[in-house]
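This report concerns only the one structure given below.
Here the complex is missing one protein chain, while the rest keep their positions.
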Amino acid sequence: MTAAPDHSADERPPLSEQLGVRLRLVGTALVAGVVVATVSVVAATVLSDPTASVETAFALGSLLFGFGLLGWSGAVALGRGIESMQETLDTQTGWTEPDARRAMARIIGFGLGVMLGTMFVGSVVLGLA
Amino acid sequence: MISSRFVLKRLLLLVPVLVGVASLVFSILHLSPGDPALTIAGERASEEFVKQVEESLGLNDPIWVQYGRFIADAAQFQFGESFIIQRNTTVREVLVNKLPVTLELAIYGQLIGVFLGIPLGILSAVKQDSITDHLTRIGALAGISVPIFWSGPLLILLFAQVLGVLPTSGRISVLYNVEAIRVTGLVTVDTLIAGEWDMFVSAVRHMILPASVIGVYSMALISRMMRSSMLEVIRQDYIRTARAKGQGAKITVLKHGFRNAMIPVITVIGIQFGGLLGGAVLTETVFAIGGIGTLLVEAIKVGDYPIVQGTVLTFAFLFTLVNLGVDITYSILDPRIEQ
Partner (left out) sequence: MSTETKTTTETTTGTGERGLIDRVTASPFVSKLLSNRLALAGIAIIVTMVVVAIYARLFISLDAITQSQLGTNPNRAAPSLEYLFGTDGQARSLLPRVAYGAWYAMLFGTVTVAASTTLGVGLGIIAAYYGDVTDNVIMRTMDVLLAFPSLLLALALVAIFPDDLGLWRAVAALTLVYTPRFARVVRGAALTVLENEYIDATIALGATDPRVLVRHVLPNCLAPITVQSTLNFGLAIIDLAALSFLGFGAAAGTPSWGLMLSNGVSQGLLTGVWWWSFFPGFFLALTVLGFNLLGDGMRDALDPRMREAVD
């Protein structure tokens, strides 16, 4: 039976709690991104040209950020379509829209973190302003 | 029923799509080996001129400043001017010219896919495991095995060269000036609006082969989806009950099955529209129809990044809008879903 996904509104936790969960999700990924970017840019600077490594790191961050944004919008826009296609074609992989949004939020956070981290290292430490 | 709030929310999704595409293009621009300043100035340009180009594009600013400017421009649909393909023309102008070409091809291709795929799928399901079923399934498999860039040339050779009944390439006979009557940019529509019957016939004749080639692809997927969806519905209890009550098999299927079986198929039509756009790139090349598909290929080849960005964004927008339409259709077919 291709049943409609139930939107049971009353079971949702209060808004502030929802927001908190989301912020923690993106925040953790963001911090991870900042750390990874800082460490790798500093390491890359020792080995090669600082401007080039900052540019590459920032571009990689924006790659993840953009990918995450597209994936998030895709999950929201196509969520039900993908779910019902998998059901009908017998290729269920447990894909659900909230799950996909969560994953994309992590990627968005991480990418943004890499961009911010690179910006920080680039402007403060290396003084490329 | 669908609410205007839902539609508005979906349209707002275009904002993250836009920023996402812009970020991706930005990163590709900075990760790919070519130097954009050198590309614009030309390989043989003097060092001084290259510096000048770098300056004017702001390529010497820190990368995050460049990123901020890039996103801000994209948000206002300012993709700048084409570097190479049409120098001194804004990307927007180029796109406005080329988009209807691809759109027209995609619309007719999709129509062919839907109106052939759905009946074939139903036929296959109702006569499961009969010869008709097997033939349809093998046909669908053959349909996806034959690449567009082979079926296209073969059809051109047969219908244009051997039989001489259809034109080889292009959108309309060179004798006519379509630009003079341009309203929507879709030649089959413009010629009708202008009441030019001869021109309309010419446009339709040019459309038949490319639209069929592209339509066969979506037909294969739609018929497969329709078949399995229909089989599932037929197996369900209420159909059996209806049959037990003595209604004929055909009537039962049409009355109860079709509407329910359509629901998953509709969503798939939305998702495979992306594949259709990919097919448009090849079809445009084979039939020498200059739409945004060939534009994208050319732009990637020569490194005309403003065009690449504009084209990719247009593809993404088309895809999002088509799926919004699908969602609206979906909620009409299945009133259980509240938006």
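Here are a few things to note about the model shown:
Each chain gets a letter, A and B, in the order it is written, and its residues are counted from 1.
Here is the rule we use: a contact is a pair of C-beta atoms (placed from the backbone, for glycine too) under 8 Å apart; a residue touches a chain by one contact, two chains touch by 3 or more.
All values derive from a computational prediction rather than experimental measurement.
For the options B:I271, B:L313 or B:V326, the residue in contact with the chain missing from this view is B:I271. Across B:L31, B:V165 or B:I193, the single residue that touches the chain missing here is B:L31. From the options B:V96, B:L135, B:L154 or B:I193, the residue with contact to the chain not on display is B:L154. Those residues of chain A that touch the chain absent from the view are 67, 70-71, 74-75, 78, 82, 89-93, 95, 99-100, 102-104, 106-107.
For chain B, the list of residues touching the undisplayed chain reads 24, 28, 31-33, 138, 141-142, 144-147, 149-150, 152-154, 156-157, 161, 168-169, 271, 274-275, 277-279, 281-282, 285-286, 296-297, 300-301, 308, 312, 315.
Criterion: only the chains that are shown with their structure count from here on.
One inter-chain figure worth recording: chain A and chain B are separated by 28 Å, centre to centre, where each centre is the mean of the chain's CA atoms. Chain A makes touch with chain B in their complex at residues 1-2, 4, 7, 54-56, 58-60, 62-63, 65-70, 72-73, 76-78, 80-82, 84-85, 87-90, 115, 118-119, 122-123, 128-129. The touching residues of chain B, when paired with chain A in their complex, are 10, 13, 16-17, 19-28, 30-31, 62-64, 67, 225, 228-229, 232, 236, 263-264, 267-268, 270-271, 316, 320, 323-324, 326-327, 330, 334, 336-338.
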